[in-house]
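First the structure, which I've put down as structure tokens, then a few questions once you've had a look.
Only one protein chain is missing from this complex, and each of the others stays in its spot.
Up next is chain A:
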Amino acid sequence: MSNAVSALNGQEAKGDVTVRELGLTGMITLRGDFEDENFGAALSQITGAGVPDVRHFVQAGDFTVLWMSPDELLVILPYEKAAETVAAFDAALKGTHFLAVNVSDARALISISGDFANEVLAKLSPVDMSADRFTAGMVRRTRLAQVAAAFWMLPDGSYNLMCFRSVADYAFGLLSTSAKAGKVGAI
């Protein structure tokens, strides 16, 4: 078996806003009917978290569950737990209409932290990033310049961003350039 490596192997661009690839992280796409009792029960039994509100996420221990669309969630968890968690979903939801897929190696996760992290993202996305509009706990699927991305704000004020692995280098370049260019002060 070859060793698993993340898209950018933990690359980091330090500065007033630091951009860092988060390394190997487990990610599971979970689709199903949120209204279904089985679905909610299986989710809370396996992850300890309930179904998050629209465009929000919930954290429970090692697990973070993010709202992606009206029928899709993303579960973030330790890399080595991904396979067994998919198997647990498969067993718990057997017979219902659902989908659980391990997408850990198909995506990249990048952390953006620092005092004007929101401006670094605002320069690249058509999203209102002002402090009173985009708050901790919120998730937004959008585009980052020319590629699809999703980002969310953590309680400490930093952001995590997810994109496809194939565009990780492009996304990292965008974010680090935006961070290096400095604060605009518009928001």
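Please note the rule applied: contacts are C-beta pairs under 8 Å (C-beta built on N, C-alpha and C of every residue); 3 or more make two chains touch, one makes a residue touch a chain; residues count from 1.
Rule of thumb we're sticking to: contacts and distances are computed from a predicted model.
Per its UniProt record, the hidden chain corresponds to "Sarcosine oxidase subunit delta" from the list "Sarcosine oxidase subunit delta", "ABC transporter ATP-binding protein", "MBOAT family protein" or "Hydrogenase maturation factor HypB". Taking the complete complex into account, A:Met68 is the one of A:Ile28, A:Ala42 or A:Met68 that touches the chain left out.
The missing chain, though absent from the display, is touched by one residue of A:Gly61, A:Gly95 or A:Pro126; that residue is A:Pro126.
Across A:Val54, A:Ala131 or A:Ala181, the single residue that touches the chain missing here is A:Val54. Interface residues of chain A facing the missing partner chain: 54-55, 68-70, 72, 126, 140-143, 148.
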